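Heads up, one of the protein chains got dropped from this complex, but the rest are sitting where they should.
Then we have chain A:
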Amino acid sequence: MLDQDEKNYHVWSYRRSFVEKFDLFEKKEELKFVRDKINEDMRNNSAWNHLFFLKFGRYKLKLQKTIDESVVSEEIEFAKEMISKAPTNPSSWNYLNGIYKILKRNIIELKAFATQFTNLIYESSVSLYAFELLAEIHKLEKNVEESKKVYELLAKTLDPVRVNYWEYKKAQLTVV
């Protein structure tokens, strides 16, 4: 029953176990391989997942306690660069958000970056992910009203397929 997609999933999974087994996390060829894959098709989510594993896998697997700030900022910059090229690409946004999530970094520092993709004049560079991030940032800044406005915009106009979800997020703002 395995289609081509599922086969690819398993190939990436083997690749990951291989890296882990022989500690190839920092091997140049492996990094080049995966960055090339992303440059070739920046929506190749399996490649993004593999990059995340190479960069943050040793930390997640508790093989190291901390990650060099230089590595972190390099990856944040890479994600930002890819987002700027294609602001609607969920893979690069998830990568950026993922870094902040596992390192418990403060997303407020992404405010200016996210805001540039919420200008509705330039429709082609508008990103739902930017709006979603901005709503989270407003919430962290205790600016519930602004956050609510963003969720309403998403629910009513920008992303009506997820109206229930945005309503849920909005309702959560007032739950303490």
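Note that in this section contacts are C-beta pairs under 8 Å (C-beta built on N, C-alpha and C of every residue); 3 or more make two chains touch, one makes a residue touch a chain; residues count from 1.
Following the convention adopted for this analysis, contacts and distances are computed from a predicted model.
S.K.: Assuming one chain is omitted from the figure, identify its UniProt name from "Eukaryotic translation initiation factor eIF1", "Protein farnesyltransferase subunit beta", "DNA-directed RNA polymerase II subunit RPB3" or "RING-type E3 ubiquitin transferase".
M.R.: Result for the unshown chain: "Protein farnesyltransferase subunit beta".
S.K.: Taking the full complex into account, what residues of chain A touch the chain not shown?
M.R.: 1, 5, 9, 12-13, 16-17, 40-46, 49, 52-53, 56-57, 60-61, 85-86, 88-91, 94-95, 97-99, 101-102, 118-121, 123-124, 132, 149-150, 153, 157, 159-165, 168, 171
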